[in-house]
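Missing here: one protein chain of the complex. Every other protein chain is in place.
Which chain is which? They are A and B, in the order written, and residues in each are numbered from 1.
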Amino acid sequence: MSPLWSAQMIAFFLISLFILACAVMMLSFRKVVYMALAVGGVFIGCAALYILLGAEFVGIAQVVVYAGAITILILFAIMLTNHEATEPEEPWTVRKALAAVGCFLLGVTLLFVIRGQAWPQGDPSVDVNQGMSNTLAIGEALFKSYMIPFELVSLLLTVALVGAVILAQQRKGDQ
Amino acid sequence: MVWWIPGFPLIAFAITLLVGRRLAEPVVAGIAVMATLISFVLSTILLLHPGTPGAVTQLDWLTVGQTHIGFGMQTSHLNALMAFVVSLVSTLVLLYSRGYMAGDERFSVYYQYLNLFVFSMLGLVLSANLLELYIFWEMVGLCSYLLVGFWFFKPEAALAAKKSFIVTRIGDTGLFAGIVLLWLASGSFNFDAVFQAAQSPGFGLGWLSGSGLITLVAILVFLGAVGKSAQFPLHVWLPDAMEGPTPVSALIHAATMVAAGVYLVARMFPLFALSHAALTTVAWIGGVTALLAALIALTQRDIKRVIAYSTVSQLGYMMMALGAGAYAYGVFHLFTHAFFKALLFLTAGSVIHALGGEQDLFKMGGLAGKLPITRWTFLAAALALAGIFPLSGFWSKDAILTALLAGGHGILYAVGLITAFCTAFYIFRLYFLAFAGTPRDEALYAHAHEGGWVMTVPQVVLGVLAVMAGWWNTPIGGHPIERYLLGDAGTSFFAGTSAGDIGHVYPENVLWMVISLVVALAGIGLAAWMYGARADQRAAAAASAAGPLYRVSLRKFYLDEIYESSVVRAGKWLARIADGLDRFVIQSIVYLASRMTYAAGWGLRLLQTGQVQTYGVVAALGLFVLIAIAMLRGGVM
Partner (left out) sequence: MGGTGAIQIPTGSILALGAILFCIGLYGALTKRNLIMVLVSIELMLNAANVNLVAFSRLGVSPNLNGQIFSLFTITVAAAEIAVGLALLLAVFRVRKTTEVRDLDLHRR
């Protein structure tokens, strides 16, 4: 099989298409709820891409955390605030035009940079999982080499949890 | 120990500054007097055991590159003598002020200023280098300003304060320029380093040879002394400074601060000794001042002004002595003068106090019966000033006259004799007008009374000193002060000098003594004849006979008017030009700058929309630009 049309390539193109389509849909929808759903599509597409690249654990985590938790959280937030909210049809303001031009130019530049560079293609003989399953290997690494960052992140999560509860709490005096 | 001499007044200053307003008058005065008294005791110990002249205890103050500037205290015979005089007179005046200023609304502020002054003055006479001396020099000037303007609600006092400050500043500018030049040429502010550098053959700046530089610096330093010691032509501030409280006049404008100029010249004497031109200038300025001020004093009506002009005149005497090379005699006269002139002011203050603030001589009279202690102490001071044997003024004045004649300054000797005659005349004119005869103003006379013990004790102590201070330099005792002062020669205090350099001393000559005594007695006699018990008409007749001369003296040689129409008017024009420049040029530049800033701010305000997303757009564009630049340059490195 030629490298261009291997199964992997086809899968990659399909996934990419899906991701970009969802992303563009997110931009173009007017209703906020639809936008949230479109973003869920992007997250799931990314998860597929991770699995395609051999990072099963990250892919599953992506589905659970992003596509599951975060999307649901966003939907809840929308419900709690202004669930009828829509993005009104907006005329092109200077700022919006500048943002579009800026993002486009930035993207083009990045693509040029990417094109102008010879990228490594990985070493097929190296097993990143060192013979274990991907989940096991990540668990080993997290609890050996990344012990302290791991604990710090757990602390961060706790703080964020407490902070979110305190911030979202209905306080006396708020009307 | 030396540090404590100025230290105690500083502590007293701090106390009165912090809590003075809440303390009762006796406590404030008590703290001040005690602190100064301790300083006096320490100064006396220092005077008796001065150690090695020129010894310095100092701290590192500033280090700029290779230059170390210290801040310290130097002891020597001259410094010890000065500290002794300053602390003694200060103690007495602070005590006296307790009575004189009693009941004043700003009593504690007055003591604050006085404590600060005593501290600065003691620091000045003990300074270890020129820069330190200059700082204290300005501080005593500041205190003088504050105290002259103490009753600032009187317009004359406020004006006099300004005048005293500005006029002395003219001199200070010269002193500062001199110090800077010395530093440029020698690289040091320390006295011994400066003196040694001045004597080394390589001394000089690129544009000025060694001897020229020495003369220039000496004249500049002398300019500072002229301002501070009220020498002609900058003497005009001192009589006006009499607007301050009388004890202040006694302390600052008679005994200590105005003598700082004389001290400065004495301190820098090795430098002056190297320049004949500078010494001659000093001598002649001193001579002119002595005569001019004595002539003006002849006709003044205000009791304090007479004494003020007398101070100017006596300071001229000291300068004359220094200029003639008689270093020891100049300082000796400073020493005796401090006592009898402070006493004159204190007695004058006592008279003014007794008369409820009246200062016009022609409203006084017959006070001898009412104020016996004041009368006798005044008489002692007057006799000392006139130079009557064997009071203190006689010895010092006669030593100067002898030095002038023996040193070959014939004209200056004549000037000195005429001045001595005038001095004797005006001081006894004052005595007869105030104390003798019959009261001219009954209401004032009836009210008159002696001040309390705080006022009479200092008078008596100073009276004793006015009589006896001169005995410390008589041929009988072998001239102790002279020998004491000359002990500084050749030490690190007066680096590189010998006794012959810093002071010419001359044996007394009985004939010359008799001449000056006769001259003084003649002055007293004339005063008695004109102003004595039955002589009012004679004075008026003499005044009209002298005609224009009388008016010239009364109007102080029109010097104030001359300054007013020349210097002051030119200054005002200059100020007007500067004002115009400031108003139209500088102000518009400032206005333009402010407008530009404002416009820029207004423009920038548009960017500050408060919209996070706008900021984000700008940041994204910035990121793009950065990446584009990195790409075009082929990498970030």
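We adopt the following convention: a contact is a pair of C-beta atoms (placed from the backbone, for glycine too) under 8 Å apart; a residue touches a chain by one contact, two chains touch by 3 or more.
Only a predicted model underlies this, so the values are computations on that prediction, with no experimental measurement involved.
Interchain touches from the omitted chain, evaluated on the whole complex, reach A, B.
Panel shows subunit A; residues 3, 6, 8-9, 12, 16, 19-20, 23-24, 26-27, 32, 35-36, 39, 42-43, 46, 49-55, 57-58, 61-62, 65-66, 69-70, 73-74, 76-78, 80-82, 85, 87-88, 90, 96, 99-100, 102-104, 106-107, 110-111, 114-115, 117, 119-130, 134, 137-138, 141-142, 146, 149, 153, 156-157, 159-161, 163-165, 167-168, 170, 174 of it touch the chain omitted from the view. Not every partner is drawn; the one left out touches subunit B at residues 608-613, 616-617, 620.
To be clear about the criterion, only the chains that are shown with their structure count from here on.
Put simply, the C-alpha centre of subunit A and that of subunit B have 85 angstrom between them.
The touching residues of subunit B, counted against subunit A in their complex, run 611, 613-614, 616-617, 620-621, 623-624, 627-628, 631.
Those residues of subunit A lying in contact with subunit B across their complex are 95, 98-99, 102-103, 105-106, 109-110, 112-113, 116.
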